[in-house]
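One structure is given here, and the rest of the page talks about it.
One chain of protein is taken out of this complex; the other chains stay put.
Let's turn to chain A:
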Amino acid sequence: MAAGVAAWLPFARAAAIGWMPVANCPMPLAPTDKNKRQDELIVLNVSGRRFETWRTTLERYPDTLLGSTEKEFFFNEDTKEYFFDRDPEVFRCVLNFYRTGKLHYPRYECISAYDDELAFYGILPEIIGDCCYEEYKDRKRENAERLQDDLDSENNQESMPSLSFRQTMWRAFENPHTSTMALVFYYVTGFFIAVSVITNVVETVPCGTVPGSKELPCGERYSVAFFCLDTACVMIFTVEYLLRLFAAPSRYRFIRSVMSIIDVVAIMPYYIGLVMTNNEDVSGAFVTLRVFRVFRIFKFSRHSQGLRILGYTLKSCASELGFLLFSLTMAIIIFATVMFYAEKGSSASKFTSIPASFWYTIVTMTTLGYGDMVPKTIAGKIFGSICSLSGVLVIALPVPVIVSNFSRIYHQNQRADKRRAQKKARLARIRVAKTGSSNAYLHSKRNGLLNEALELMGTPEEAHVGKTTSLIESQHHHLLHCLEKTTNHEFIDEQMYEQNCLESSMQNYPSTRSPSLSSHQGLTTTCCSRRSKKTTHLPNSNLPATRLRSMQELSTIHIQGSEQPSLTTSRSSLNLKADDGLRPNCKTSQITTAIISIPTPPALTPEGESRPPPASPGPNTNIPAIASNVVKVSAL
């Protein structure tokens, strides 16, 4: 039952009194309204704009967000209203749907925004009213085409890592911009097509006279030269065709495609000419075959997008053109018949038969008017003029169809190209943003740990320095930090990584060091971790410091590393216990590790590395013997 008429139900029930006297059996009991609530006004606050409606209005459609209990998730206890953080303009349409039962689509609204809102409120777009449905579907289709376009171009540009030779070749043929080889090939074939077409044309131009004979066309005068040129072009075309055939993913489909047929037709005459002898009878037929050489000009359509668009346009309005051709044929037949019978009377008339009159009709209707056939009788002249007037109309009809189709397809192509160009820039920007977020983490790691160390030292005013990260950001960074701790590796940026690789390849020292120490010799609880139990959870305390490189992030503590902070402490303004650097005890190492996080200039590196790593004993009585790497298997 349509929801709109629900309000009339009491009337229908009351009108049932009319059946009572006539009824044979007793009536069933009426259902009672169990929770007889007074209809109340609901306030819907959509991004600040307040809409009010009756509760029963919303409950008309119980399978949507507003009609079901799902809206309770958005109920704000304090203001006793339902708050939705969505677009108020579209909400207007949605609420009108509840009120009137018809969903309208506003023209100014973007189709995907509208679809998102409908999905949010749980409304199926199919119930859009007839008045707006066509517009909605058209826009939706355009959007789908655009997405499909994007997907196609994405697939084309995906750099698949392991492409077979055949696949690379096919890609090179289809998109010449993928590699320089492909571009070279593209231009070379283009050049040879042009050469071939020009030779065909020049061949027939009369080329001066050989004394003692009539004027010869160039083709016969320099037949050897032309033959060589022709051979060269056909060689190139054959090679190209064979390569394409080899590289095509589906050879059968390739053979059937238009371009390949054009290719074959372009080179066939040459081979047929080679095979055929200079027999007089067949050479006539052979000469006609040479006409097909002009099809080589169609090979240009691979090189020119405009030609392709034109071809596609003609293909897409083939049915309209066909119909118009048919109606034109009808008109020609009608007028030819009329002219024939009108001119039958006149003597020496050129209109000898109806098919002969076809030529007159066509020439007249297309407003060519050669004048080789003219009507002489009055009736003929009258019908002739009617013919030419109607011809103008009939010829003018197909042109706008083709033009509008061409314009639409051309603009679509323009838009696709523009989108592709913009997409590159857009992807580059997205990539920058992404690296920005990872860099933000690295940056705040250096500062953030600094913060916590400062807090520990109890200098509140300095703790505010660098506290610019929002809560969400700091929580995100904490998450990344936990991941680092889980795997016991750290995030660094690309340059550092390359530097590390370089250095590790130069000296094997680092590579032998880190794995041996990072090889988890059990999850021994070390001094540091025991320390961290007493203090609040400080990521610092477990962070060891290693041999320094410039701009090094904190990493695993090696025993020798504990002595190195002394080098850096002198450079840090926050160093409070520089003297204690060599005598690491619990507190100092916390602070010194924090200090290490300050980017140190490269000058330190040689010093740092020249220090031979000391053996485990020595002044390290306070520090446990083994590396304090703690491997925590975190739950998430």
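What we mean here is this: a residue touches a chain if its C-beta (ideal position, glycine included) is under 8 Å from a C-beta of that chain, and two chains touch if they have at least 3 such contacts; residues count from 1.
Going forward, contacts and distances are computed from a predicted model.
Trainee: Name the absent chain by its UniProt protein name; which of "Actin-related protein 10", "SKP1-like protein 1A", "Potassium voltage-gated channel interacting protein 1" or "Proteasome subunit beta" is it?
Mentor: "Potassium voltage-gated channel interacting protein 1"
Trainee: Identify the residue among A:E59, A:E109 or A:E320 that touches the chain left out of the display.
Mentor: A:E320
Trainee: In the full complex, which of A:E40, A:D85 or A:D372 touches the chain missing from this view?
Mentor: That would be A:D85, which touches the missing chain.
Trainee: Which of these touches the unseen chain: A:E40, A:E72, A:D130 or A:D372?
Mentor: A:E72
Trainee: Can you tell me which of A:R13, A:R55, A:K418 or A:K434 touches the chain that was removed from the display?
Mentor: Hidden-chain contact among the options goes to A:K434.
Trainee: Out of A:D39, A:E145, A:E215 or A:D417, which touches the unshown chain?
Mentor: Once the missing chain is taken into account, the touching residue is A:E145.
Trainee: In terms of residues, what is the contact footprint of the unshown chain on chain A?
Mentor: 63, 65, 68-70, 72-75, 77, 85, 116, 119-120, 122, 124-126, 137, 141, 144-145, 316, 318-320, 322-326, 434-435, 437-438, 475-476, 479-480, 482-484, 486-487, 489-494, 496-497, 500-501, 504, 510-511, 514-515, 518-520, 522-523, 525, 529, 533, 537, 552-553, 555-556, 630-636
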